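Input: a single structure, listed below in structure tokens.
The complex appears here minus one protein chain, its other protein chains still in place.
Up next is chain A:
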Amino acid sequence: MNKVQSNKAWFLVLPMLLLVAFSAIIPLMTVVNYSVQDVFDPNTRFFTGTEWFVAMLNDPALQGALLRQFAFSFTILAIQIPLGIGIALLMPKQGWRASLVLILVTLPLLIPWNVVGSIWQIFTRGDIGLMGWGLRELGYGYNITRNPLDAWATIILMDVWHWTPLIALLCYSGLRSIPEAYYQAARIDRASRWAVFRYIQLPKLTNVLVIGVLLRFMHSFMIYAEPFVLTGGGPGSSTTFLSQSLAIMAIAQFDVGPSAAFSLIYFLIILLVCWVFYTAIMNLQKDKS
């Protein structure tokens, strides 16, 4: 759509800008302020420059959390994207069955994040949980409080349960926008099921998939409540991700300076990755028009 050039549009944006600025810029400036100072008490503080940043980047615990975070985000993307596409292809397109499946698939997205953790805690406990009990009956010594591998597998399974619906719904909406005539043409050409997917459905999905990858990367990179409730970051620190390390540092230990520096590094990493995706989305839209 060709837009009209008008700077009066700023007036329409202004209320939104003031509100978001109040809840984004002021706090962010506070963080920047803290990150370059050493605060002893409200009246005693010293300028430290980049000291905290250097300290945080060299902290082995945080490096570990960062690596785990990347491993986690890429694992769940690798599972959820193909699975989500598959489910979208299977979902019925019309009738009461479509509505029912749609509501059921959306269900996990509407549960508060810590309740998701509680649900999986109840589900996987060895003594009272269906899955924990089932695996033990099958002869596997399943224990998420002892075995880091079990804890990882469970958190990934939980995230797949929780967020695959988002990808599935995105793809479902992409698939619904394909005109029926395309399929008829493919049928006349006797195109195989794979060819239909590769040359008709997948190109239509790229647009929504970029949004899906962006949203999923973002949210998985900030994951906090679910692993916090399910494993508490354990065993040891094997499932402690970035948000949890930060929350411990900022709230429990009240290390204001280091945690502020850490916050900024954390935020910059997300921004960098998302900027890449955002540019990709914008370029895709440009290509279309």
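Throughout what follows, a residue touches a chain if its C-beta (ideal position, glycine included) is under 8 Å from a C-beta of that chain, and two chains touch if they have at least 3 such contacts; residues count from 1.
Just so we're on the same page, contacts and distances are computed from a predicted model.
Asks: One chain isn't displayed here; going by UniProt, is it "Spore germination protein", "(Fe-S)-binding protein", "Carbohydrate ABC transporter permease" or "Outer membrane protein beta-barrel domain-containing protein"?
Replies: From the listed options "Spore germination protein", "(Fe-S)-binding protein", "Carbohydrate ABC transporter permease" or "Outer membrane protein beta-barrel domain-containing protein", the omitted chain resolves to "Carbohydrate ABC transporter permease".
Asks: One chain isn't shown here. Among A:57, A:77, A:102 or A:156, which residue touches it?
Replies: Per the contact definition at the top, the residue touching the missing chain is A:102.
Asks: Please pick, from A:66, A:170 or A:213, the residue that touches the omitted chain in the full complex.
Replies: A:170
Asks: List every residue of chain A that touches the chain not included in the displayed model.
Replies: 1, 3-10, 12-13, 15-17, 19-20, 22-24, 26-28, 30-31, 34, 86-87, 89-91, 93-94, 99, 101-115, 118-120, 122-123, 127-131, 133, 161, 165-166, 169-170, 172-174, 176-177, 180-181, 183-184, 187-188, 190, 193, 207-208, 211, 218, 221-222, 224-225, 242-244, 246-247, 250-251, 256, 259-260, 263-264, 266-267, 270-271, 274-275, 278
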